[in-house]
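Note that one protein chain is taken out, while the other chains of the complex remain in position.
So, chain A:
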């Protein structure tokens, strides 16, 4: 009764629709540029690793990945550490302006990055953080902190209140209770929230590109360089693209049951 007639066919077709463009990118990343431009082949006839080799040996390429990872990790750490106490407060207490604050956080998750690009540029230039990982990490907090609060709030609410009360009766101080009891209990929730902070920071380009120039260019911005006088270096572009998909593809298995929750701001 759960599902509809012909579901296998529908699912199959949809999955093919999802995988085909990705396959094409992977396919191209293993072809030589001559093969890409001259013939239409469904799989690489002369498979080559030259594009990947170029990325891993050319510093201007692989440094892009390191730069991206740097601000993404910084952002994840900041987001989770400020969001944890707030999630606990929203889950357990009622206080002045709590509902308004909650809505304000939501509205920031929805704010268009394009609106903030220019003011962020001015702000971080003024305080001397422009072109450092900190600028991007802090800028990405605007959508990741609300997300982390919303996800963690759901997990904290899943912890019975009796546990808090017993711990306090046993003489635990608040910080000690928080670190020794609460954090281990919601460890999986922290993992899920961290994953989504990582992901959303990783996929964002507009702010990351605006706030960096030379030192900390993210990989996404470096990818635009494949256009040269000799034309597009399609194979290199494809290989760089494939490498940006890998982090997500690697951890997706561990969070597969929480994907909906993460994208729905913990509201499912």
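The rule we apply is simple: a residue touches a chain if its C-beta (ideal position, glycine included) is under 8 Å from a C-beta of that chain, and two chains touch if they have at least 3 such contacts; residues count from 1.
As a working rule, contacts and distances are computed from a predicted model.
Missing from the rendering is one chain, named in UniProt as "Sugar ABC transporter permease" (options: "Ketoacyl-ACP synthase III", "Acetoacetate decarboxylase", "Sugar ABC transporter permease" or "Carbon-monoxide dehydrogenase large subunit").
Considering the full assembly, A:141 is the residue among A:74, A:141 or A:167 that touches the omitted chain. Among the residues A:83, A:151 or A:190, only A:83 touches the chain that is left out of the figure.
Among A:49, A:114 or A:163, the one in contact with the hidden chain is A:114. Hidden from this view is one chain, which touches chain A at 1-8, 10-11, 14-15, 17-22, 24-25, 28, 36-37, 40, 42, 78, 81-83, 85-86, 88-90, 92-96, 98, 101, 103-108, 110-123, 138-139, 141-142, 145-146, 149, 157, 199, 202-206, 210, 220, 223, 234, 237-238, 241, 244-245, 248-249, 252-253, 256-257, 259-261, 263-265, 267-268.
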